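A single protein chain has been removed from this complex, and every other one stays in its place.
Let's look at chain A:
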Amino acid sequence: HGPCQSHEPGYGLHQPGHSPYDDQIPDPKSRMLAIQNAKAYLLKSSTTSGLNLYDHLANMLTKILDEQPTNAVDIIENISKDVKWAQFQKKMDTLRDEHEILPTFEAAEKRKALFLKANGEGDEELEDEIGETPLPNVMETAFYFEQAGIGLSKDESYHIFLALKKLISVQPIQTCRFWGKILGLEMNYIIAEVQYHEGEEEEETEDEEVTEEGGKKRGEVEDEDEEKEKEDEPPKSTYKPPPVIPKEENGTGANKYVYFVCNEPGKPWVKLPPVTPAQIVCARKIKKFFTGRLDAPVVSFPPFPGNEANYLRAQIARISAGTHISPIGFYQFAEEEGDEEEEGGAGRDTYEENPDFQPLSVVEMVDSLTTWVHHVQNILKQGRCVWLNPFQKSEEEEEDEEEEKAEEPDELQQEIGPPLLTPLSEDEGIQNIPAWTAQPSTNLIPQYAVAILQSNRWPGAYAFASGKKFDNIYFGWGHKYSPENHTPALPPPVQAEYPSGPEITETRDPTLEEELAFKAAKEEALAAAEEDDDEEDVEDDEEEDDD
């Protein structure tokens, strides 16, 4: 290439032996420093692309030395562009394609894990498993429902079977049942209904204690603030929120069963929290799709007290209370004395299996609805299964608040719902549609037909009965059927800010006629007064004149 010609840029700058920096770098030490500074500058990463010049030049030179193109200096810019472009290309072997790792492979791994036997199982455990196990026979139930065309594919049922087995091995469970599947927007829920062994339940009082202590501390701080500012406080609100109705104890009423959910068989099971009456009452007023994530917020009006896990639990409670049925006679009340005189006729809430159950024929089960009964307690309007008067105060508080008792409206009437084990014929339909549709699974082979019931109030709830076997299941979106469109609750009326009384009510401004009349009356009075004055003056004058 030779020294710079006059037409090329850089002419005159690089003269051999006369580098522009020569006079600036006299000795080797500072030269080393200069080299290090130069290298540091080259290693600086670009703010736009994240590359640095040093690495880029190194890559370029490596590529040139590897490939040894002819006239490299002429195509140096293209080589530089190619090196930069190569950054974004996958390393493709020209002989063999690299295998793509599809997300399906991960999912397949998880499903395979279901089929592996847990480690360390010896012969003893095998015997235990074959004996009494809380694991329900999901495939058998699926077979009966399949006779009616209801149910998931066999693959999925088997996966759920194995997932339930995993759940049982992890938690101390006494009874377990596949409750059903609720569809969601992003993911679906598979739900298992479970009862713990007695005494094995984890108590969740820790959370409650923490919040109580936090509340007390806040109260103390507020007192201190109040003491400081006792002058001219804004009027205190007289609004008393309605009393919070306590939730039912775990193991009774709406919280009789514990529910576990997972999105897909293979994913870990998550326990749903117990349901509170406020959540049930609110869930009755809203209608929202489930997204599939338990921690998703439920944005609605009236605002739902909780997140999607609570909403899901509330809907499960409503569906169970409305649609879990069994053939009449399968369950009977346990015989106890003194049952019938309980307070307020709350009714019995426990039942046991009837050992002398005689199954009815399928034709009878399908023809009339009196052959089926609800075996889950009905949820009252209050949100509980057993009515509780929220205004009943404990004995300690009664002495302090005797005066207030008279003021509070104690008008709440006890709510009574249909007792346990009521037959389905008592279920009210919607408009002209009966609450249940009963069909045999097949008309062609009546000897082996299965009686199938579909709920019309909760579309997606099914029940079957065949001989001594029966079960309930739910497949759907988790909403109640309503022929009318959903109308959300209106916001409550605006509260009065202050009590109105005569001292603060404004008086009306006088109208024009009233003002004119008042003015005229005033002028008359004034005129009359002037006349009197004139007369008096005249009299005074007269008197003075007389003197």
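Keep in mind that, in the parts below, a contact is a pair of C-beta atoms (placed from the backbone, for glycine too) under 8 Å apart; a residue touches a chain by one contact, two chains touch by 3 or more; residues count from 1.
The definition used in the following text is that contacts and distances are computed from a predicted model.
Q: Among "Radial spoke head protein 9 homolog", "Nuclear transcription factor Y subunit beta", "Sorting nexin-2" or "Serine/threonine-protein phosphatase 2A 55 kDa regulatory subunit B", go ahead and choose the protein name stored in UniProt for the chain not displayed.
A: Hidden chain identified via UniProt as "Radial spoke head protein 9 homolog".
Q: For a quick check of understanding: of A:28, A:149 or A:491, which residue touches the chain that isn't displayed?
A: A:149
Q: Touching the hidden chain in the complete assembly: which of A:102, A:116, A:490 or A:512 does that?
A: A:102
Q: Write the list of chain A residues that the hidden chain touches.
A: 102-104, 106-108, 110-111, 146-156, 180-181, 183-188, 287-289, 431, 433-434, 437, 441-444, 454, 456, 459-460, 475-477, 479, 483-486, 488
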